[in-house]
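For reference, the structure is listed below as structure tokens.
A protein chain is absent from this complex, but the other protein chains hold their places.
Chain naming follows the written order as A, B and C, and within any one chain the residues start at number 1.
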Amino acid sequence: MISPRYHREKPQRYRLEAGKCTKCGEIHFPPRKVCRKCFAREFETVELPRRGKVVTCTTVWIPPAEFDDQKPYVNAIVELENGVRLTVMISEAPPDEVDIGTEVEIVFRRLQHGPAWEVIRYGYKARVIAG
Amino acid sequence: MISPRYHREKPQRYRLEAGKCTKCGEIHFPPRKVCRKCFAREFETVELPRRGKVVTCTTVWIPPAEFDDQKPYVNAIVELENGVRLTVMISEAPPDEVDIGTEVEIVFRRLQHGPAWEVIRYGYKARVIAG
Amino acid sequence: MRDVAVIGMGLTPFGELWDTSLRDLFAIACADCLEDAGVARDQVQSAYIGCMTSGLFVGQEHLASVLCDYAGLRGLAATRVESACASGGAAFRAAYLEVASGASDFVLAGGVEKMNDGADATYCLATAADQEYEAYNGVTFPGLYAMIAKAHMAKHGTTPQQLAAVAVKNHRNGAKNPKAQFPLEISEKTVLGAVRVAEPLGLFDCSPVTDGAACVLLAPVEFARKLGKPVVKIIGSGHATDAIALHDRKDPSTIPVVALAAQRAFKQSGLTIRDIDFAEVHDCFTIAEIVCTEELGIFEPGQGGPAAAAGKTARDGEFPVNTSGGLKSKGHPVGATGIAQICELYAQLTGNAGGRQLKNPRRGLAQNMGGSGGSCTVHILEVEQ
Partner (left out) sequence: MRDVAVIGMGLTPFGELWDTSLRDLFAIACADCLEDAGVARDQVQSAYIGCMTSGLFVGQEHLASVLCDYAGLRGLAATRVESACASGGAAFRAAYLEVASGASDFVLAGGVEKMNDGADATYCLATAADQEYEAYNGVTFPGLYAMIAKAHMAKHGTTPQQLAAVAVKNHRNGAKNPKAQFPLEISEKTVLGAVRVAEPLGLFDCSPVTDGAACVLLAPVEFARKLGKPVVKIIGSGHATDAIALHDRKDPSTIPVVALAAQRAFKQSGLTIRDIDFAEVHDCFTIAEIVCTEELGIFEPGQGGPAAAAGKTARDGEFPVNTSGGLKSKGHPVGATGIAQICELYAQLTGNAGGRQLKNPRRGLAQNMGGSGGSCTVHILEVEQ
């Protein structure tokens, strides 16, 4: 990850900023220049809700090199309360506590530190809500 | 430069091994699987002659990062005595000693050392033959 | 549009080919193809070459120039085409349309990928997913298909044994394919006991990392009829895209782009899946073959797993799938795969499939998919009788 691209996506990764179509109300995460639903081109910034449920998930045993120190970890697709879906890593839970339907909340975490010459990546993960 | 690719090209970079079409005699550097002249597919290995003349050249002032410590340097297209042409860096000569028609010989040199995690690259350069 | 035929094929061995460069792989497949077709190289007017990411795998772009140069085809119009793992299928479609348009008579469709050259294959392949909103969060390609498998299992009761049946069957077919990377039979026990990659997928649920190239030559059908060989026509071509991120599609137990591409190919040909005798299906993972056989309409939704386990997709089953060994056993050089599928159709339809030959097949279908279902091509080939 090189820094211009990293910095551009910060509002999404640090604050879950999404784009809401001012014409049809469709919420896009990340924000888009063109509404996928009505093709309009004006948006207002909204923050995503933090709570949601796991739609599907997996435990990754063979990660790319830069995630190797975290294996095994759980990736999941989470549907938030407003219907927006995110791909996330699950934070602080053993794999067998996560399943389809598990309730989670989005939290801010370090994702990985990568090689020495790259930026340290931060962003969102999801944490299981104790039942 | 990562090592499998580097190692595969060693016969060319270390010893100027070329492929001579056993059907039409066309010499290919680097060797090819298919003759560009007659489309035959059998070759014998020959070494290129070491002497040649500069066809055209330039002095590079803004190199890619890994050649930065050698700037300014001269790149040239050299035509060897058998008509084969190579792109080379000129070794050990100030830019103003190299011009179209300058006689050179091919020599084995370190090309650059790259970043720490990569292989050190060796290969051919060309040296001006004293007149 | 003119009717178009495939008139020759060339395929390198698939595998870890450390001694063979990207450009040499293509040159070999191209030369074999032109020899097979019996067409002189100066008759080839145009080429489309599928390759996913030579920039990342070997640091070389401008592929149409370097590959045609090293294949001895200097001068022709040539273009590289990319749609991740569907690059080959997209190249085939572009070549088909060029001959169909009448602009050119002889057009080469090729595909190549050099994956074993020192680069991190997991990273390179992840560029077929959304780099910023999928890969950034740690998900790998096996991880995406694992999430598809998990959803499919939850919805339909698909089992690990059913996934394993796909791998076992494809290796059984691949064992009869001399070009296959892993031409060996495996047992269900091997698949289920293999090291885990991304739950519920183990190593033997995944296609390998492969070097290889494939080419076919296309020409007008009228020309093909003069050759005295079986005439293999392209009777349907469908292509579609979808959202790149799996989370941006409604139901992760489905891959709708496959159904959409198939629907377009069926519409063009005026056929349905019932008119097709066999298929090459994009089994990058075992679950992919199961879902794709459902999306293609070979089986009802949820029946892909039971059908595989019951042997319905075996070479002697009711609908043979991946007689070549599929991506799983034959290997998956991503840019070459779509063309290699066409090669298998051509070999089967011309009766040249050797030990894995089907009995007089008339129509075959090739389905080639990009990413986790962001793009797909479907082609239907028919031999004139």
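Assume a residue touches a chain if its C-beta (ideal position, glycine included) is under 8 Å from a C-beta of that chain, and two chains touch if they have at least 3 such contacts.
Remember, it's a predicted structure, so these values are computed and weren't measured experimentally.
Q: Could you tell me which of the visible chains the hidden chain touches?
A: A, B, C
Q: Looking beyond the chains shown, say which of B:V46, B:I77 or B:A93 touches the absent one.
A: Considering the complete complex, B:I77 is the one touching the chain left out.
Q: For subunit B, enumerate the residues touching the unshown chain of the complex.
A: Interface with the chain not displayed, on the subunit B side: 1, 5, 9, 13, 30, 55-65, 67, 70, 73, 75-77, 85-89, 95, 100, 111-112, 121, 123-125.
Q: To test your reading of the contact rule: which positions on subunit A touch the chain that is missing from view?
A: Looking at subunit A, the ones touching the missing chain are residues 2-5, 8, 32-36, 39, 41.
Q: If the hidden chain were put back, which residues of subunit C would touch it?
A: Listed in rising order, the touching residues are 1, 21, 46, 52-53, 55-56, 58-66, 68-69, 73-84, 90, 93-94, 97-98, 100-103, 124, 127-132, 237-244, 248, 260, 264, 370-371, 374-375.
Following the convention adopted for this analysis, only the chains that are shown with their structure count from here on.
Q: By the document's touch definition, which label belongs to this structure's chain graph: line, ring, star, complete, or other?
A: line
Q: Suppose each chain is reduced to the average of its Cα coordinates; what separation in Å results between subunit A and subunit C?
A: Roughly 32 Å separates the two chain centres.
Q: As a quick test, compute the distance in whole Å between the mean CA positions of subunit A and subunit B.
A: Once rounded, the distance between the two centres reads 49 Å.
Q: Rounded to a whole Å, what is the gap between the Cα centroids of subunit B and subunit C?
A: One centre to the other, that is 38 Å.
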